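What you see is the complex with one protein chain gone and the rest in place.
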Amino acid sequence: MAMSVRVRLGSQFRNIMRVCFHENRHMSTAEIVVEKSENPKEPERISLEEQQRLNDIAKNERMEKLLNMRFAYQEFLPDPNPKNRNTLKERLERRDMLARRSNVEIPEFYVGSLVAVMHSDPHAPGKNNRFMGICIQKIGAGLRASFILRNFIDGEGVEINFDMYDPTIQRIDVIRLEKRLDEELFYLRDAPPEYSTFPVDMEPEYQPEGSAVPVNEIKVPLKPLPWLVKWERMGMKGIRDVTSMLTEKRLRMSKLKQFNKPWEKYDLLKMYSETIPIEDQVEIFSEIQEKLHELEQHRYKMKRSRNFVKPTKMG
Amino acid sequence: MTTLLKVLYGFNPLKSFLTPKPDFLEITCRSKHRILPKPKKRFPPWLIKSTRSTRYEDELTSENKTFLKQLVQEKYPRPESGYGSYSPLNLNIVESAVEWSPSYQRAGLIARKIGVYPMWMKDGRKVLTTLFQVADNHVIKYQPPETYKPMITKRKTSLPPSKGSLIIGADSADPQLFTKEYCGLFEESGVMPKRLLARFHVSPEAALQPGTPLLASHFKVGQYVDIRGKTINRGFQGVMKRWGFHGMPASHGVTKTHRRPGNIGSGGKKARVMPGTKMPGHMGNRYRVLKAQRIVRINTKYNVLWVLGSASPGECNSCVQIFDTVLPLKNCNYLKQTPYFPTYYPGRDEELPEELMVDDLHNFNDPTIMFTEDEE
């Protein structure tokens, strides 16, 4: 009996810690209005130009805050291809996404973070399944958004592709929030297994309030050839010494000069056609911001009320 | 004497059997078996030219431009919230009181395909749905079967036609964009000139008064519909893309024939290419009908239909025609549904909520799907 009580207390403590952790994370991304106490002094007279300048600064700050939402809520940005765009469809899709978010908490996480997903599965024993692993890809716009988790289980590499707005997902827990050097980590398939092996029952790690998301600058060595992809062509930052592993013949065959396109990062029109313009982003995020903020507040209240329940006497 | 002999010889019944016959193959009519008719390049000459050149528009002063805009607004004022975006001018809509019967054919709608996105069924299955926006549809004209004379090249029956024609317009636009003749088409119904027109065959009982607005709630959720639209124009395409041939191997000594069709005809007595052989050519830009698609969700505020599947013809933001399915095992009579007849009238029929969904589709407002273990 003592054991069981200890276990319950332990889980409760974990819950409390999780609440604190989540609360802090929301502080970093969302706008929380703090009311200032009114000054008894008379307001100083400000010239019109000065006032305009202050207004501009405040407006810019608000804009920046809105635009910074694009990192955490990337899937709210639509497909940039003008052929596929339609404002009504995007608005309906966003409404559906928010409706789903009101039923499950989809936390902020990035490629490289450790994530655990609990989802209902009709074929699993107990009808539920939990999978934990490193996020190696986050892709898709709108309700199509999905992410891939990778882990080594029983000496076998396992990858699962989850839809972010799948209604069978019960909860998504972020075990360790961090970024890597690259936007996708498919090279872990060609890396030794210890780089994608994580214990399934890992405890969530907490970070201090309001801190930036840390970047893990680990460089992964690859297994000897053959590889699934010609990694030397890709220019990945997170791979250690790619060219040193290749023979002279392979280097010649891979035609690095031909695939090196230094002008591509200056191609302005390409950059424009791959992004959503600032004006559209501001429109989208100002639409969803209020609703997201409301959801966070509601969730915070619910969690507090749930966690401070007196433990009942056992036995 | 000679004439008599000739006549006798002519009457010889065995003649046709006895004379040696050359090997003769019947050449089938090409036009009958043609799989894909050539796309029409010429605009039909009997249609009225719709768009007007706006070459001299820039020479008007800004005051005159605003005056013209004001005139348009006075003629076509903004309507009440219940009906579409533009309402007909001073027209009292007569609601028909005929009850629905399975033999009646209802009107269809013109809709814009606005995109595809996934939704989930209640059993956790992911399905793709196509969104159609019913853009501002109004009845323009009705012709009863007696006066309706469609262009028919081969009339098979001598019976008079039993179906009338209903012309429906969608997508209202500024009348300044169109010619005077084209704007004249809309005088009877009193609606704003429409960019798109479509003709539907309807039974005389399902006829609608010109000026009646058609909404997305013309259909019910769970109903099956046919979708007719113009497929994506892909231009001149090879045999692998157009017909899904496998092509030939990339290596093993194959040269110059990796994406080619291979043999197209046999030798011997035929010694020709059979009609209808699948070959490279123009792909797409033809009208195609996708039959029996299920409507799973309707938004009555924005007039949007969610239809199961992603294979409807046409690209995003192109227009299609949607009507009750012709397949006997999917129609309203077989499924025991009663559709709104002749269409949904907001005043007469029951008031609908903003969102309508079929029972087996998961609503995003509902909690997470949980499976329970069957107790045996």
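In this document, chain identifiers A and B correspond to the written order of the chains, with residue numbering beginning at 1 in each.
In this section, a residue touches a chain if its C-beta (ideal position, glycine included) is under 8 Å from a C-beta of that chain, and two chains touch if they have at least 3 such contacts.
The rule is short, and it goes like this: contacts and distances are computed from a predicted model.
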"Thioredoxin-like fold domain-containing protein", "Leucine carboxyl methyltransferase 1", "Serine/threonine-protein phosphatase" or "Large ribosomal subunit protein bL17m" - which is the UniProt name of the missing chain: "Large ribosomal subunit protein bL17m"
Of A:216, A:275 or A:297, the one touching the omitted chain in the full complex: A:275
Hidden partner chain, residues of chain A it touches: 67, 70-71, 74-75, 77-82, 84, 139-141, 144, 261, 263, 266-281
Residues from chain B at the interface with the omitted partner, ascending: 56, 58-64, 67-68, 71
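Rule of thumb we're sticking to: only the chains that are shown with their structure count from here on.
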Inter-chain centre distance, chain A versus chain B - centres from mean C-alpha coordinates, in Å: 43
Footprint of chain B on chain A - complex, ascending: 83-86, 88-89, 92-93, 96-97, 99-100, 102-104, 120-122, 126-127, 142-144, 163, 165-170
List of chain B residues in touch with chain A within their complex: 114-115, 117-120, 123-124, 126, 131, 133, 299, 302, 304, 315-317, 362-373
